[in-house]
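A single protein chain has been omitted; all remaining protein chains appear in their positions.
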Amino acid sequence: MEEGEARAPPSPSSTLEKQFDDFRHRLDESGSLRERIRGVAMEIESVTRLMHSSLLLVHQSRPVPEVLEKAKAQIGMLKELFHRLAEILRECPGQYYRYHGDWKSETQTVVSVLAFMHWLETGSLLMHAEAEEKLGLNNSEFGLDIEEYLIGICFMSNELPRYVVNQVTAGDYDCPRKVLKFLTELHAAFRMLNLRNDFLRKKFDGMKYDLRRVEEVYYDVKIRGLAANGDSMGDQGIQGES
Amino acid sequence: MEEGEARAPPSPSSTLEKQFDDFRHRLDESGSLRERIRGVAMEIESVTRLMHSSLLLVHQSRPVPEVLEKAKAQIGMLKELFHRLAEILRECPGQYYRYHGDWKSETQTVVSVLAFMHWLETGSLLMHAEAEEKLGLNNSEFGLDIEEYLIGICFMSNELPRYVVNQVTAGDYDCPRKVLKFLTELHAAFRMLNLRNDFLRKKFDGMKYDLRRVEEVYYDVKIRGLAANGDSMGDQGIQGES
Amino acid sequence: MEEGEARAPPSPSSTLEKQFDDFRHRLDESGSLRERIRGVAMEIESVTRLMHSSLLLVHQSRPVPEVLEKAKAQIGMLKELFHRLAEILRECPGQYYRYHGDWKSETQTVVSVLAFMHWLETGSLLMHAEAEEKLGLNNSEFGLDIEEYLIGICFMSNELPRYVVNQVTAGDYDCPRKVLKFLTELHAAFRMLNLRNDFLRKKFDGMKYDLRRVEEVYYDVKIRGLAANGDSMGDQGIQGES
Partner (left out) sequence: MEEGEARAPPSPSSTLEKQFDDFRHRLDESGSLRERIRGVAMEIESVTRLMHSSLLLVHQSRPVPEVLEKAKAQIGMLKELFHRLAEILRECPGQYYRYHGDWKSETQTVVSVLAFMHWLETGSLLMHAEAEEKLGLNNSEFGLDIEEYLIGICFMSNELPRYVVNQVTAGDYDCPRKVLKFLTELHAAFRMLNLRNDFLRKKFDGMKYDLRRVEEVYYDVKIRGLAANGDSMGDQGIQGES
């Protein structure tokens, strides 16, 4: 009898059990992978929040270098955390986009913070390649998704009207002109893209309102003749309208 | 001229333009890829709908072989369409899960239809590997995601209570017992999985109602002694009442 | 100057910072406590799911003692897990109800499973004190909330119509009478309570449908004379209606 059973093909239900047993292992594996990813993503969120808090001091007219110094000190930590993410993802090749949703929102915020810092320091846009480099994402397998980069840039743009308002309040009347130039170019660049009807499109639509608000502040400053005094930079093509 | 350009650093705005020009190309590429995927997915949906329509005739007690023949004739077409999907995806290695959302719902329906056909023919569950083979998805790069397979199986389960009711109406009093056995084993197998609180979990929760409905039909048949004739399983302890 | 500062009252902003620093510690503490509670609650859920899976075999007419044995083997584990919960809660006296929401749903399921097992074994209701004892909750600080117990009992009642249907199918025609008697008494007992318009009330309203379904099955069995044969238990007050 036992011999006979040994030779018989597996019963349907044992095949079924075997398949689901296999599924259970694989779903558990993918579940624990996801938990580890979420763990790192939450650490990224926490570091970014610290950096953002430091940066907010620019709205109170603290000197930019001082403000940047504190935030910059955290970049190494971010790099380390993205390295850990990349190592986790290396365990499951070709599945970057399977788990992407578990860290993308945090990455967008990271980009917005880095781009704001870069702009404060240089007055120019943090390029995609520069963002990747800062985060140590220059290898081919774990990169910075273009859409996350672009959404992060939109978030950064949302910070600018507030910055302009507070700078003017503190007496820096040349700030609106500079921000307006930057934001106008950025907005024009985004307009080159064919955006689908999705989250990025919605965020980009919001950039229009940032632009308008900065235009209004520039207008306020110009119409009162406040911009006129210090405004002698030839390359801007703006000359002392009364 | 060339010399001059070589010496001057690129102006910030031209770098910006270049980056967004590059983004435009990449977003357009990914957009057209997505459109091609959606095109194939819609063809898959159309073929599956045809197959499903053919299959629905089993509820009118048409002979199973006749019903299956028509549906089976379409499997080659499905295989061809999944082959086209796989070829499109081969253009962007490692991005299976990036575009996965664009064909997953259609794939779930395909699985449910194939699994129903397989069950009608063999009385057993279409295994994951069998489903992959039918769709020509046996290579490693483009496979059948486990969760889509499982959701498809849940959809198939939803078809069974109706099938049982119609079979009993048509005089097949042994059907409930067979379906109940199948569904009980399937339900038990699913219970082995640690499902996250997501779509699959919700679909599986619905399988409980299919099971109960089939139990109720089996009960109706048994209590009226209708199952007694063909019911040669001694363990049921029911003897020709009425 | 320094002396002066030492004597001066703390500046408002340092008081503010100190208060929020204190809040941060306390919120972090409560957050990590909550995470530990959730961890244990998820283990409870997992053990209960295993027990429930074993119990479901009674619907396939497996012998009750065999079915119970497997489920009973897990009770020790549950007791251990509730002990760990109680120990965590002991760290924050008087805050049982603050974190109660984090394990109450799992506890309701535990009660429903234990009560179903108890009913299968004894035919009577698992009392609140018995449930507490099985879970080792007999000390005064960490008890089984009455409402969780009652909701768990309602969940158990939901299992009974299915059990009756499957027992009758398997030829046990005396089952409906016994279940009906139990459920009628249980329903009457619940009706003594003044329930607020909340979750428990809603669950109790559902018990009415369980009762009706069991009445219908009993009716089916009686009207066909199936119950008549074996029905000779004097204490039930049911005598051979034709």
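Brief remarks on what is shown
Letters are used for the chains, namely A, B and C, taken in the order the chains are written, and counting of residues starts over at 1 for each.
One rule holds in what follows: contacts are C-beta pairs under 8 Å (C-beta built on N, C-alpha and C of every residue); 3 or more make two chains touch, one makes a residue touch a chain.
Everything numeric here is computed off the predicted structure, so don't read it as measured data.
Across the whole complex, the hidden chain's contacts among the shown chains comprise A, C. For the options C:R49, C:H100 or C:K178, the residue in contact with the chain missing from this view is C:H100. Residues 12-13, 15-17, 19-21, 23-24, 26-28, 31, 93-98, 100, 124-125, 127-128, 141, 146, 150, 185-186, 189-190, 192-196 are the ones on chain C that touch the missing chain. Residues of chain A that touch the chain left out of view are 46, 49, 53, 56, 59-60, 162, 165-166, 168-171, 217, 220-221, 224, 226.
In this section, only the chains that are shown with their structure count from here on.
Chain nearest the geometric middle of the protein is B, using mean C-alpha positions.
Greatest Cα centroid separation from chain A: this falls to C. Distance between chain centres (mean CA atoms), chain B to chain C: 35 Å. With centres taken as mean Cα positions, chain C sits 45 Å from chain A. Those residues of chain A in touch with two or more other chains do not exist in this structure.
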